[in-house]
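A single protein chain has been omitted; all remaining protein chains appear in their positions.
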Amino acid sequence: MSSTLLLAVNSGGEEWLDLSKLPLLIISFIVLAVVVILWLMSRRGSSFTPRQIPGLRAVEDAIGRATEMARPVLYTPGWGGDIQRPTTIASMNILSQIAEKTAQYDCSLIYPTHDPVIQSVAQEVVSESYARSGFADRYRQEDIRYVSSSQFGYAAAVEGIITRTRPAAIFLLGTFEAESLIMAETGNSVGAIQIAGTDSTIQLAFFIVACDYTLIGEELFVASGYLSGDKAILASVRAQDMLKIAIAVFLVIAVAWATFAPNSGWWRF
Amino acid sequence: MVEILMSRRVAQIVCAVFGVLLFLLFFSNHPTAKAVTLTVTTQYWQVIAAFALIVGAVSFMRVNFKSMSRKQDAPFRAVGLLGMVAMPILALGWGIGGSSPFLWVFENIQAPMQSTVFALLAFFVASASLRGFRARSVPAAILLLAAVVMLLSRSWFESTTSNILMVTSDWLRNYPSMAARRAILIGIGLGSLTTSLRLIVGIERTWLGGNK
Partner (left out) sequence: MKKLESRHWAFLGLAVVVVATMLLNFEPKLDISPEAKRMHSFIDSLPAGSIVMVSFDHEASALPEIKPLALAFLRHAFSKGHRLVGIALMAEGTAVGYRLMDQAAAEYNKRYGVDYAFLGFQPQIIAAILSMGESIKQTFPRDYSGHEYDSLPMLREIRKLSDISAVVSIADGNLATHWIEYGRARFNVTVAAFVTAVMVTSYDPYVSSGQLRAMVGGLRGAAEYEKLIGIGGAGRRAMLAQAASHLYVLALILVGNVIYFASRARKGRG
């Protein structure tokens, strides 16, 4: 494999800085500057309040419902991503908040996953959340389990867990692929309240139809700050919004320029 | 020594160092830079994934043995454990090519099982459609109309109507749908960007077990 890798890298030029990527580097530093400035502002006392997100407001109600009905909460991060994906990390952040609540309410939290690395991280996150809320003894390691790396083996396993344990609240937050509708419909059949969020625009459509609440696009990444109220995270959310406005302005200018001067290509980089 | 290496601070430093390094190496064309990037993203990852698989296999066996000892769905769990043990034995004993038992099991058991579960999607689409596509409001009615056009365009056969439906469905796919998808993708891209920055810089530490 080493010789294969060496072969793979011997193409192209030999510059330490690829000048064709310079515009991208400059933009990256601008983005970093915006995030850091807003983070520093939050440390100096500025606060940023996100708008109300119905799916996230419903989290506490969903867990409360599960506690009243004496049924577990099921949380799964989907098959499409591994731990290095930002969506999976965002999902872990939300898991931490939800685990604190299930610990406080003494409600079972079941977490099936397709990836052993995600399983290990999730076990760490959940056990820390339980310890932080003062109920370390309520943590059960076997509830955070690896089921199968195969997509539909994982889907069938989660479907079976939902059918047997009949959770009252289901969180489908992460990167999903074709298994999304299988899980969402099965959750619906047992009468669970379902909160879903994914970065896949295809599966988002299925979740919107089948789930009670859906986090669309970057709402999934806002969730950890929204639920915890952490100022640093909310500052980075504000940075996202500012960058989005900048992109929108740039798009409008570029579209107008392309319409009236189609031969110019200054925006292409 | 082990405690120091396993501490959160060290994990954070490793995350920050590799995050910054790989970010900067992305902008380089130098063979050394490319080799380092590929080594970290492929070889290191393969090693981690291989050891993690052992963790997963042990966890799978533990959970299932525990459930079997409590007589919870014992026959089904026994089949799962048998599959987990039998496949590597078949592969190591008789190989994986041509007419090996491993390939036979894959083609006649695993592939049909996976296809069957995938096919369940069709039934779930039917039940979701019964429940989900209701014209509760104007946007919902527009969604319903778009769904009807898309379904018909894939169902109607050679005719003038079919041409009109195909043109309309292509327009829906290429303009309003693609515009919405691109907007969502921009939002997701920005969300991924700031989440990754928070991780590298150390603002977000939930993956280590908590921010505190």
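Couple of notes before you dig in:
We call the chains A and B, going by the order they appear; numbering starts again at 1 in every chain.
Note that in this section contacts are C-beta pairs under 8 Å (C-beta built on N, C-alpha and C of every residue); 3 or more make two chains touch, one makes a residue touch a chain.
Worth saying up front: this structure is predicted, and the values here are computed from it rather than measured.
Looking at B:58, B:74, B:119 or B:142, the residue that reaches the missing chain in the full complex is B:119.
Touch with the chain that is not drawn comes from one residue among B:9, B:66 or B:154, which is B:154.
Of B:12, B:67 or B:162, it is B:162 that touches the chain left out of the display. On the side of subunit A, the interface with the absent chain consists of residues 3-5, 7-12, 150-152, 177-178, 189, 201-202, using the contact rule stated above. Where subunit B meets the omitted chain, the residues involved are 38, 41-42, 46, 97-98, 103, 106-107, 110-111, 114-115, 117-119, 122-123, 125-127, 129-136, 144, 147-148, 151-152, 154-159, 162-163, 166, 170, 173-174, 177-178, 181-182.
Simple rule for what comes next: only the chains that are shown with their structure count from here on.
In the complex of the two chains, the subunit A residues touching subunit B come out as 1-2, 5-6, 8-10, 12-18, 21-22, 24-25, 28, 31-32, 35-36, 39, 83-84, 86-87, 89-90, 92-93, 96, 115-117, 119-121, 124-125, 127-129, 132, 142, 145-147, 149-153, 155-156, 164, 178, 181-182, 184-186, 188, 199, 201, 204, 206, 209-210, 216-218, 220-222, 224, 228, 230, 232-233, 236-237, 239-240, 243-244, 247. Looking at the complex, you find that subunit B touches subunit A at residues 23, 26-31, 33-35, 38-39, 42-43, 45, 48-49, 52-57, 59-60, 62-63, 66, 73, 110, 113-114, 117-118, 120-121, 124-125, 127-129, 131-133, 181, 183-188, 190-199, 201, 203-204, 206-212.
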